[in-house]
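Of the protein chains in this complex, all but one are displayed in their positions.
Going by the order they are written in, the chains are A and B; count residues from 1 in each one.
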Amino acid sequence: MLVAAAALSLTACSGSPAPPGEEVEGTLTVFAAASLTDAFTELGEQLEEENPGLDVQFSFAGSSALATQITQGAPADVFASANETQMSVVTAAGLADGDPEVFTRNVLRIAVPEGNPAGVTGLDDFAREDLALAVCAPAVPCGAAAEKVFASAGVAARPDTLEEDVRAALTKVELGEVDAALVYASDVAAGGDAVEGIAFPEAERAVNDYPICVLASAPNPTAARAFVDLVLSAEGRRVLTDAGFLAP
Amino acid sequence: MSLRASVRLRRGTLDLQLDVEVADGEVLAVLGPNGAGKSSFLRVLAGLLPPDAGHVTVDGAAWDADGVHLPAHRRALGMVFQDALLFPHLSVADNVAFGLRTRGTGRTAARRAAGDWLTRVGLEGMADRRPGELSGGQAQRAALARALVGEPALLLLDEPLSALDARTRLTVRAELRRHLADFAGSTVLVTHDPVDAMALADRVVVVEDGRVVQTGTPQEIARRPRTDYVARLVGLSLLPGTGSGTQVRLDGGGVVAVAEEARGTVFAAVRPESVTLYVARPEGSPRNVWRATIAGATPHGGTVRCDLAGEVPLVADVTATAFAELGLAVGAQVWATVKASEVAVYSR
Partner (left out) sequence: MSRAREGARVPAPLLVPATVGVLFLALPLVGLLIRTPWSQLVPQLTAPGVGQALRLSLVSATLATLLSLLLGVPLAWVLARSRARGRAVLRALVTVPLVLPPVVGGVALFLVLGRQGIVGSWLDDAFGITIPFTTTAVVIAETFVAMPFLVISVEGALRAADARFEEVAATLGAGRWTTFRRVTLPLVAPGIAAGAVLCWARALGEFGATITFAGNFPGTTQTMPLAVYLALQRDPDAAIVLSVLLLVVSLGTLLLLRDRWVGRAGAA
């Protein structure tokens, strides 16, 4: 038994491309924006497969909550934020190791229930009083982005509800309780078959850049570097694009 | 007005089979130990519990019969419970007026009638009190007024005196007796206390394990008990009379010496085991000595209950051995003595 286990581990080591320098092993803790849940979980599994001694732990939450936890001393290795604002909270506190890099982007999409029963075609429909419409509250990032695109498109939006976060808006679309909602492209992808996305040109005026960085106090900087490299690689980009994100 | 009832009821271990008739103005006491089914019987009469079979007929109208069950609130009855159960959120007057109001009497008329009844039961001036401010006796008087104010055809009394302390019980019992005498409808009194039954009822039904074991006037029950239970329960001789100092002059003639001062119309009650029988006039000077003839003798276990006729009618329990040794028999002439301290006196 012991012999067999030793032989296996030998094979694994010799079979995979050994990273230059130190071994990627131990526990890696990644703090990432909630919208990255699907994509990062997949990338984390890939990294674990390549490095049998590695255990990747994720904490997915709102970027502002994560930034607060990091400044309060949470033991994270990597921080991936859904916007520059929250990343700047971390960098301003001197907690980032090097400069953050933008690894992906997210734009707004119009989400409509499957089959688009109300026949929504573009941003102008958000001015229609006969439709039930959801937009994020201005206090949260997707709401701020929505205000920006409405202003630039000159649309006097008449939403029925200002949602507290983008997922709540998406839920109402999934349930068919609103005819359209303004959400992120990645959310439309995560919504599956129940939701259809409609792209609109004004979305380019409010693009969210997603920066990522290794943290200065990272307990496992080697694994952290390996994870950031994977996210920035072609494979990382493929996974993110599949999840509805745009290339940086 | 009259009540005829035949009730069959099974509840858990209780198997009740009770047939009673109560005439106008008559008071029937249902006497028995706890668990005999007395209260269940009363609840059936009240319509709070449907019987398994049987009938309840009041003044010729079927309250319970095959396929008929008149709910409690449609029955012309008044009921007094052991704990008075005055509604705590209503004033005393509103409690008394409650039954009139539910049956459609106007507010003013109901209040006036309630006031009259409060006066009759000696609670004038208490109309605006809360039930919590009344003593136990006052609360039970108010409960009686509440039951009677609607002039019911049937009055049901469920252990009305047993929650009261001994002293209060005496006075409330006397008042209850007075009101029952004035009441034109039928009354059913349920009690486990033979004194209540003897003092208040015209007729007594003794119930054991859900069955009637004996029926009769209080005197008949006391003198000729048919079971040991009844013998133990209702051996009392009740002697009506008028108190004067430590003497009670009996209505039927004769004088009974008592230990405590008594005044007014009273009952002198003597327990059968307190009566001692002698063949010859006893030595010394016991204060209560009467000549008597043994009119009946019923053996029960180790004792013989003797029914004594004479100036003072009494019931005496004598051990079977003594009965034989003294050579007693029905028709024998005896002397009966009772210690003054063994005579209970209460107003009636």
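In this section, contacts are C-beta pairs under 8 Å (C-beta built on N, C-alpha and C of every residue); 3 or more make two chains touch, one makes a residue touch a chain.
All values reported here derive from a predicted model rather than from experimental measurement.
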Neighbouring shown chains of the undisplayed chain, as defined at the top: A, B
Contact residue for the chain not shown (choose from B:102, B:135, B:293 or B:333): B:102
Among B:32, B:78 or B:313, residue touching the chain not depicted: B:78
Candidates B:31, B:46 or B:222 - the one touching the absent chain: B:46
Among B:88, B:125, B:284 or B:331, residue touching the chain not depicted: B:88
Option touching the unshown chain, where B:37, B:51, B:137 or B:150 are the choices: B:150
Hidden partner chain, residues of chain B it touches: 46-48, 71-75, 77-79, 81, 83, 85, 87-90, 98-99, 102-103, 146-147, 150, 156
Touching residues on chain A - with respect to the absent chain: 64, 132, 134, 137, 139-140, 159-164, 168, 171-172, 175-177
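Assume only the chains that are shown with their structure count from here on.
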Centre-to-centre distance between chain B and chain A (centres being mean Cα positions), rounded to whole Å: 88
